[in-house]
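All protein chains but one are shown at their positions in the complex.
And now, chain A:
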Amino acid sequence: MKTKNVWKKIAGMGLVLMLSATALAGCGGAKSEGGTASTGAGAAAGTGTLAKIKERDKFVVGVKYDLNLFGLKDPASGNVEGFDIDIAKAIAKKVLGDENKIELKEVTSKTRIPMLKNGEIDAIIATMTITEDRKKEVDFSDVYFLAGQSLLVKKDSPINGLKDLQKGMKVLTAKGSTSAKNIRASAPDVEVLEFENYAEAFTALKAGQGDALTTDNALLYGMAKQDPNYRVTEETFTEEPYGIAINKGDAEFVKAVNDLLKEMKENGEYDKIYEKWIGEKPKK
């Protein structure tokens, strides 16, 4: 009886010690996170994103919740599904050995870079085009999806490409997207209206607030699938290479992601994910 109580006490003390150790480690972790964000050079052992993910045993990734085919929250099940999510799962599987050890956070084109920079997320996998400007702010993995900008129009619309866009026409897109800059450059006469996200832009298009919606065709196909009254014009007038954004200076994590992408392309897993969402094999 007595020995049992002693053991209980020891076990209790051990538990307290363990808890305080975790709490301390938690503080330490938070500190090193801050350090990483401010110096931007987190590649040193133990402070990089990779170490952070392993320590927390969870990969926290920023994805879109409103994009059919890439990252869409199913209102019935509450699950977020899409191409980007499958890529995130593959990373979790590679790094942590379990594809379910991910935590998804909703980002928009507007919030994703600030969220990555302040350490809320480990990476952005949210149909983000690699641009020179953005490279100054974040590091990108290799291209994980190659899209091209196109137009979504009403089925009976006379618009079939850039040349059909005339002065006074309204083209809708999302705030902070490359698509907005591209359309301003290639069709300077049209009025460009930017919305919080593509779902709102599409709502506005359906309400008749614009003549076309422009963004990467990969996203437009998702919208056309949702509402068959709309079609995607065939012409693509840009090349939009999507990359996974990682905090600046974290070469270790970038390399890990690039190695994984290469591996997935070689073993056919990438093609499988691509076909599952886009409905065709990737162009070689």
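Annotations for the structure displayed:
In this section, a contact is a pair of C-beta atoms (placed from the backbone, for glycine too) under 8 Å apart; a residue touches a chain by one contact, two chains touch by 3 or more; residues count from 1.
Convention: contacts and distances are computed from a predicted model.
For the chain of the complex excluded from view, the name given in UniProt is "Glutamine ABC transporter permease" [choices: "Putative phosphoesterase", "C-type cytochrome biogenesis protein CcsB", "TIGR03982 family His-Xaa-Ser system protein" or "Glutamine ABC transporter permease"]. Touch with the chain omitted from the figure is made, among A:Lys58, A:Lys101, A:Lys154 or A:Lys175, by A:Lys175. The chain not shown here is touched by just one of A:Pro75, A:Gly97, A:Pro188 or A:Gly208, and that residue is A:Gly208. In the full complex, chain A touches the omitted chain through residues 109-110, 113-114, 133-134, 137, 172, 175-177, 180, 193-196, 200, 203-204, 206-209.
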